[in-house]
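First the structure, in the form of structure tokens, and then the observations on it.
Every protein chain except one is present and positioned as in the full complex.
Going by the order they are written in, the chains are A and B; count residues from 1 in each one.
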Amino acid sequence: MSTVPSSRPVALDIRDLVVRLGKGPTADKIIDGVSLQVREGETLCVVGESGSGKSVTSLTVMGLLQKGALVPSAGSVRLVGEELLIASDKRLRQLRATTMAMIFQEPMTALNPVVPVGRQIDEVLRVHTGLDAKARQQRILAMMEQVRLPDVKRIFKSYPHQLSGGQRQRIMIAMALVLEPKLLIADEPTTALDVTTQKQILSLIRELQKDHGTAVLFITHDMGVVAEIADRVMVMRQGRIVETGALDDILRAPKMEYTRNLLASVPSLVPRTPRPASSEPVVLETSGLGKIYRERSFFGTAREVAAAQDVTLTLRKGRTLGIVGESGSGKSTVARCIVRLIDPTSGEVRLRGSEISTLSRQLLRPHRKHIQIVFQDPYRSLNPRVTVGETIAEGPINYGVPRAEALKRAGELLELVDLPADAISRYPHQFSGGQRQRIAIARALALDPDVLVADEAVSALDVSVQAQVLELLDEIQTRLGIALLFITHDLRVAAQICDEVVVMQHGRVVEQGPAGEILTHPQQAYTRQLLEAAPGRGWDFANFQPVAPELQASAASPAE
Amino acid sequence: MAIETLPESSIPLTSSSTRPGLGFLTASPIIAIATICLAAIVLVSILAPWISPHDPMLLAPAQRLKPASEQFLLGTDAYGRDVLSRILYGGRISLLIGLGAAVISIVIGLAIGLVSGFFKWIDAIMMRIMDGLMAIPSILLAIAVVSLSGATLTTVLIAITIPEIPRVARLVRSVVLSAREEPYVEAAISVGSSLPKIMWRHLMPNTIAPLIVQGTYVCASAILTEAILSFLGAGISPEVPTWGNIMAEGRAYFQIKPSLIFWPGLMLSIAILSVNLIGDAARDALDPRMKQREGRK
Partner (left out) sequence: MFGYLVRRVLAAVPVMGVVALFVFLLLRLTPGDPAAILAGDNATPERLERIRTSLGLNEPLYVQFFTWIDRLLHGDLGVSLISNVPVMKMISSRIEPTISIALSTIVLSILIAVPLGVIAAWKRGTWIDRFVMGLSVIGFSVPVFVIGYVLIQVFAIDLHWLPVQGFRSLSKGFGPFLERLVLPTLALSFIYVALIARMTRAAMLDVLDEDYVRTARAKGITESGVLLRHALRNAAVPVITVIGTGFALLISGVVVTESVFNLPGIGRLTVDAVLARDYPVIQAMILLTSGIYVAINLLIDLAYTLLDPRIRY
């Protein structure tokens, strides 16, 4: 990583900023004494888990805090020397897009859906410059080319929904940089994107920064992204700075306990030592599994979309099989077909030797208890109106266990997932995301299933919580000998938990085999591409050192 | 895809369950006043036989169109009947119709909505029928029904309730359709819960809050429709004291004695306004999205 000479002028200078939740001197502090400087041409990464105040900091700079709700009450924010906290609304509007600009997390929702994207960029020029229509269009098309959009004339007239996520984020970047602002604030700009797109966007931001000398304040929760893009790093927690330093110093020698823990929670991309091959019985098998969606259009021409095709996999007792892939790869479709939340259109699913893919609702019932699922979003997977105990006991009661006994067992399961037994009579809203995911796991275990399907079960969790839940799953597997089918987009998670992996793309299996093999010596171009795109692949964060070269995926050896 | 979560340690495990009670009725002074008004109207209507100064149906041709006096606090109508007594009695019909329409439309609408939300082929048929009913302006539908089957309390109630059913059914259906996509419903399916159990335990509770709110709106709209029917002469027979009937009779004498229209009109407006305000307050208290919006303000 290049270091930016300290002679470059400071673009953004925040001193002792305090932001409170509401007016008045007693209101809670959301940001408590944060100071930071970003120089021109430099990237400062602000990293932290949810609730750390990293986004509030950036919105304060832009003057976009919701009025009256979040109030900056002390400190100073200077943009190229000019104090922003006392600037008028009019002055702030002048500065936005011209001197400071921002890109957001969700390119899906950050663009106005009913206005062509070209006109949305044009609006910036119309508001801030006196250029005529022709000059404006030329400048926009040039900018769109700079952000590597193809066929710019067509895209200029397109609506956001006609573009891919990556293209939309490029539009956002073009819109932010078209007036060459001194400061660019990027708030989790790649979090909603697939890894391969993320890689392209990150290098695009880097490159444009170099060309324009922009100061970048980059907000992220992902240590991998930090390693890719930061010059300096600031770690935040609950509205305060934990520590600040150059990238290398933070990754190699973090001074604070919190930073150490945060880094230690990042799963390594280097697969864990493989467990010996298993000769336990096969509990789950699919062959030629497929799911085709037919969309009937009015004049009878049915459009077919193959969400999954020809998926064949085998899972033995006590083992973990990962299905990895980007969005739209069909990995979740496969999981839902296996659990029969949706009906597969072809192929077989054999659970403990019985074919279940075509069974009716009634005939399926006795098989259901052998396979259970944990969902991604812990906030929606528990019925808010049902107590935790009733939620966990629902399954056993369905299969004839007396209520009292089922509730007693629910208490034991809560202890198994490290929650206090008295959680049983509480409602889900009293628990955090990680705790809820534990409850969801307890519910799945209540039926003593042979197979547990985890559909992106740790993706919505903060990295430290994620590490705990992964540990829990591992422990449960060792104790109960359960088989895990683990669906994830995160190769790091897959590397740490899976014995075998299946890589999927566009509904098809690209490659499958032992995790240690696939993730170090991928045979297929797509798998290699995925591995190369994994952010921070050069770092073994948990051990505070770069990955030893011989352990890195041999991307350079194409074995065609 | 990071979802906003607080750190595990910062969530106290002891906070109590927050279930909305009737506290919202006193949350703002306006709602409190509305509640008191409605309570007063209900009380007066129930007690009408005991507190009315005169018999509301008693014809006294000698006392026609008397102005307000000690004997007749609000004067008399064209048949010499005491207007105050008729207004006090008039609330009974209005409230009965309002409550009846709310209960019946919710019971029937809930059944139709739940079934439609779950069975596709029933849904296709039911929703076409509901669309058709919604296309007919409710007053026209009601007066057509009443004119054919005679103006009794029951037929008026049925005529007023029919156009409200599609609204309730559509509401329940949309709640069911969005709730059944929730992962917790899928989780219930995968732990082997039966369809009736899923409906009863996981889907029905979602409809309660919107139905309470919708119920108040149906109640207000039914009171209004009853008054309009009476006013047009297509409602319950004219000698029965209802607010709409008093006004209908007052139409001919509007230029001489406008109070025949204003007093019952005022009572009617206050009753409907109170019910609507309470409905709005209930919605704000019960709808978590609204609450969240307030919270983020």
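Basically, contacts are C-beta pairs under 8 Å (C-beta built on N, C-alpha and C of every residue); 3 or more make two chains touch, one makes a residue touch a chain.
All figures in this text were calculated on a predicted structure; none of them were measured in a lab.
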item	value
Residue, one of A:12, A:97, A:266 or A:419, that touches the chain absent here	A:97
Touch with the omitted chain, as defined above, among B:138, B:161, B:214 or B:245	B:138
For chain A, the residues touching the chain missing from this view	62, 64, 92-98, 101-102, 104, 106, 109-115, 123-124, 127-128, 159, 161, 172, 175, 297-299
For chain B, the residues touching the chain missing from this view	30, 128-129, 131-141, 143-149, 220, 224, 227-228, 231-234, 247, 254-255, 258, 261-262, 265-266, 268-269, 272-273, 276-277, 280, 293, 296-297
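The working rule: only the chains that are shown with their structure count from here on.
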item	value
Residue numbers on chain A that touch chain B, as the complex places them	49-51, 66, 68-69, 188, 191-192, 221, 238, 339, 341, 365, 368-369, 371-373, 375-377, 379-383, 385-386, 394-395, 398-399, 420, 423, 426-427, 429-435, 440, 443, 446-447, 459-462, 465
Residues of chain B touching chain A in the complex	1-8, 10-11, 13, 15, 17-18, 182-184, 186-194, 197, 201-202, 205, 296-297
